[in-house]
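A quick write-up on the structure given underneath.
As you look at this complex, bear in mind that one protein chain is not there, while each of the others sits in place.
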Amino acid sequence: MSDFPWLLAMIAVPAVGGAAVAALPRGRDAAAKQVALAVSGLVLLLAVLATVAFDTGGERFQLTTSVSWIPAFGVDFALGVDGIALVMLLLIGVLVPVVVIASWADTGPEGRSMKAYFAWLLVLEAMMVGVFAATDVFLFYVFFEAMLVPMYFIIGSFGGPRRQFAATKFFLYSLLGGLVMLASVIGLYVVSNTELGEGTFAFDALRQLDIDPGVQKLLFLGFFVAFAIKAPLVPFHTWLPDSGAQAPIGGGVLLVGVLDKVGTFGFIRYCLPLFPDASRTFAPWILGLAVAGIIYGAILAMGQTDLKRFVTYTSIAHFGFIALGIFAFTAEGGTGAVLYMVNHGISTGILFLAVGMLISRGGSARISDYGGVAKKAPVLAGVFLVAGLASLALPGTNSFVSEFLVLLGSFPTRPVFTVVATVGIVLAALYVLLVVQRTMHGPSRGVVVDKPFPDLRRRELAVVVPLIALIIGLGVYPQPLLALIDPAVAATMTDIGSDPAGTTPATAEQGAN
Amino acid sequence: MDPVPATGLLAVSWLLIALPLAGAAVLLLGGRRTDRWGHLLGIATVTASFVLAVLCTVELAGTSGRSVGVDLFTFISTGRLDVSAGLLVDPLSMTFALLITGVGALIHVYSVGYMAHDPARRRFFAYLNLFVAAMLLLVLGNSFVALYVGWEGVGLASYLLIAFWYTRPAAATAAKKAFIMNRVGDVGLALAIFLMFTQLGTTSYAGVLGSVGLLAGGTVTAIGLLLLLGACGKSGQFPLQAWLPDAMEGPTPVSALIHAATMVTAGVYLIARSAPIFDAAPVAQTVVVVIGAITIMIGAIAGCAYDDIKKVLAWSTVSQIGYMFLAVGLGPIGYAAGIAHLLTHGFFKAGLFLGAGSVMHGMGDQTDMRRFGGLATKMKTTFVTFGLGYLALIGFPFLSGYWTKDAIIEAAFDRGGVSGYLLGGVAVLGAGLTAFYMTRLMLLTFFGKPRWEDGVHPHESPAVMTLPMVVLAVGSVAAGFVLVQLAPLADWLAPVFGEPEEAAAPAIPPLVVSVLVTVVVALGALTAWVFVGRREVPTTAPARVSLPVRAARNALYADRVNEAVFMRPGMWLTRALLWVDDRGVDGVVNGIGTGLGGSSSRLGRAQTGFVRSYALGMLGGAVLVAGALLAVTAG
């Protein structure tokens, strides 16, 4: 069973599914949805089975598949996952079916057929799986760029009124980062060529290179810029609010929930192990950006007038926490950051979906158009509140575990940054509760009065119930995910030369009981 | 001393938390289907928890060492961090558990009557159950992380319950304010946990409290102060006191349970639980007593000026918790006294709030005391129970407050030196002010001429409401005597705080302190009678008042300060950053985009479409190339 090419299947199934949906005759939207749901469900099943086949005590990369692709440049079509990538695959597996169900009743702008939308969703899923599963740096780059195409069409064809602008900005901004990274990828190849005698893109071989510090810094910056744009870190963030606000809800969920994680995933998978010295050199600066992002994103989230932009700014604050955990170089911080990536996908996903449900009823994304929703749609208000509470990392929700781990893990090595970051905890409460008060509390007014405002329908419940179950479940018992993540982060910490058990203070021997 | 593994009934002490949690889950998920019997389920789960708590306490008393650990499952285990979800059953936690479930059950019963006409009563009981579960987790958890989870959990329950009538903007705002100010305190608690982990590699009580001696003095002080910040947030202590009076926007049973008897005393629990840390950090202890003393005065002064019955009680709570902080800040001699006052306060303040709720119930939800008056004859049960609670609170001899508050004041004097007299003096003065504002409250509400609004017909509340009030009144009368004289709490808590020391030679004999306090209290009550009881009370508050009264009415301008220091600059910063983000950061990005687009269209204008200009270009290019070639070959 472990010989089955799980990862290849997880790429091939949605890719073929996407092609099949696209090939359906015009007007067969219902069939497109059903196929999309079935295919994404199958991918979820594959992801779960792959997790079962994964051995937490085993080698770093498992479920590997490798085929020579461009032998002239030493490029392999090599797939494999460690715990970090595996949990991201699980996240993709969960989110895509949810998004398909959530988009069930969506209509395209100007009566456009939604068939293409579902086809692009599946293609996007294939690309996302590829980017997390690639163990060949060149292959990673290919997926990294290819991922833009389906998202470009999802935003540009099915988004809001300014979708063309948003899609172009998204595409160009990401492409810019990608091209800078390409330069670094080629640079890596050149370095490997001189050091090993033959050039390679294989992650495991590159990891063992001993790169000259000056070169390392340059190569690091190439990767860093691409990931910082993707994640996004302040000040590279401005494409996200535009894209998030214009994207259709389902696309937005995947954009913020998964696509952006490629950036933080890149930090921990590529930046740290490949360029340990450069990572150390630049860490204070990146931590500065991360902490600035936490505060900056939170303050801007408070000032937003648009619900979708609000969600994207909260995400920018959350990405700051993830970056903080990664660049603190402790096992606890790193594990917390990876868990944060999963949890943020779930909690922001449901927040985005709840916002979408509000917008689908009220027909407006302006916060000031809503008020007193709790009176007319109590379940929707409850879902929104749960999503908000997960966003502000209340204990008992999944985000608490990750945020707590990030801060706890960062404190020993970076106390100053961590203390500043904890201010973000207060600000998070502020921005979430401000929006809850403005939209849910008070007397009903605005579009809540003007339009029929029904409570959640059965289909919408089917969307949010699994996510809420995950929020509570992972908040109470996160250990299964932690057990997956822990060895991979420990290996990364060994790469960077940090003691996998974190720093050991003098008193710990006697202190620990 | 490590807790011993649980056996027998104590092994299932997790049911204490699980029962109300399950109740909350059923009521929240069940939706309208559970409307008819939801309140009964709510009462049943909390009562079952109470019975279980009693049984567990009895069993605990029989164990040697009286410290039992219950390990449930591994919560977080990664790197060096290993947090197990587990409970610590010891005298301190069980004392709180009894208070929470006991008072909680009574207030659940009361709420059946109080919320009878509210269509969302089921939701109310769900939130109450959720609160009880979170509060029990807070006190029963075996690590600072578990405490933190419960800590924020009660914050959530408090938020939900203050905003229970969310259609009222004031309620929604008050709920948000409470949560945010609590979160400020939570940051302190979180940082304290991080510091513990950094220094000791563990967060469990056993691990941290047993190794305080290994830490440097500065670190212990820092941990103590950070914990204190958390305690101040939760307990409404200076400088984070402003949210508690606003929290009275919630239904009155909530004010009784959460914002008087249990949740707001969590700060006292935290400091008492962390006793070894504070004992090792004299600076932090001093800050605790100073904050306690300041808050006693803030609460008492503000309590004198408000006309809203619930807000007066809220300020009274702030002030009384100040006493508890003062006590636990005094170190080993004060812990038991502080906890004892916490328990008696739980009885009489909950009783007072329920009484206030009963009054409001009879007066059509009026809270302005200037609109009450002469209710003593109309609401006899309420009057008697409320009166007993009042007497207990001001420290009428031999009622609950007398025993426990005097113990704190004595302990303050025993500190010795100037600071001892200063603290003792503040505590005595606070007792006098308490007598003043509570007597004023009594006189305005139950005595004098009726000043009711038209169409209000005061009536006694139903038995389901008065019964809990009676039980609490009995507690208000007897608890102090029981806890201080009959079965001293200090002995029961000895496994946690150590054997109570025999005070060598008190600075002032206890009898003198008692007499002094009683005299001051009598003076306070008399003053109130002089100012309020003898005169006609106007139904609107006089506008032209002296500066001190105006300051007291504004709660010493705490809200103004918060507004001026945090809110306004925050809003200004938000607006400024919005501008920076839109014009600055995004401006650069979009500027590059439009700049490139603009320059390309300007370059495109060179394409005129005239064949000859292209031809000229080709010619020019050819000449250039030829010239270059010539230059190269010739040069």
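Letters A and B name the chains as they come in the text, with residue numbers starting at 1 for each one.
Basically, a contact is a pair of C-beta atoms (placed from the backbone, for glycine too) under 8 Å apart; a residue touches a chain by one contact, two chains touch by 3 or more.
Operating definition for what follows: contacts and distances are computed from a predicted model.
*Asks:* Which of the following names does UniProt give to the chain that is not shown: "Branched-chain amino acid ABC transporter permease", "Quaternary amine transport ATP-binding protein", "Protein translocase subunit SecD" or "NADH-quinone oxidoreductase subunit K"?
*Replies:* "NADH-quinone oxidoreductase subunit K"
*Asks:* Just to confirm, in the complete assembly, which displayed chains does the hidden chain contact?
*Replies:* The omitted chain makes contact with B across the full complex.
*Asks:* Using the document's definition of touch, tell me which of B:119, B:538 or B:609 contacts the absent chain.
*Replies:* B:609
*Asks:* Please output the residues of chain B touching the missing chain, sorted low to high.
*Replies:* Output for chain B: 601, 604-605, 607-612, 615-616, 619.
The rule we apply is simple: only the chains that are shown with their structure count from here on.
*Asks:* For chain B, which residues are in contact with chain A within the complex?
*Replies:* These residues of chain B touch chain A: 2, 28, 31, 73-81, 145, 148-153, 156, 159, 163, 166-169, 171-173, 175-176, 179-180, 183-184, 186-187, 190-191, 193-195, 197-202, 204, 206-207, 210-211, 214-215, 570, 573-575, 577-578, 581, 585-586, 589-590, 593.
*Asks:* Help me check something: in the complex, which residues belonging to chain A touch chain B?
*Replies:* 169, 172-173, 234-235, 237-239, 296, 299-300, 302-303, 330-332, 335-336, 372, 374-375, 379, 382, 389, 394-396, 400-401, 404-405, 407-409, 411-412, 415, 418-419, 422-423, 425-426, 429-430, 433-434, 436-437, 440-444, 477-479, 482, 485-486, 489-490, 500-502, 504-505, 507-508, 510-513
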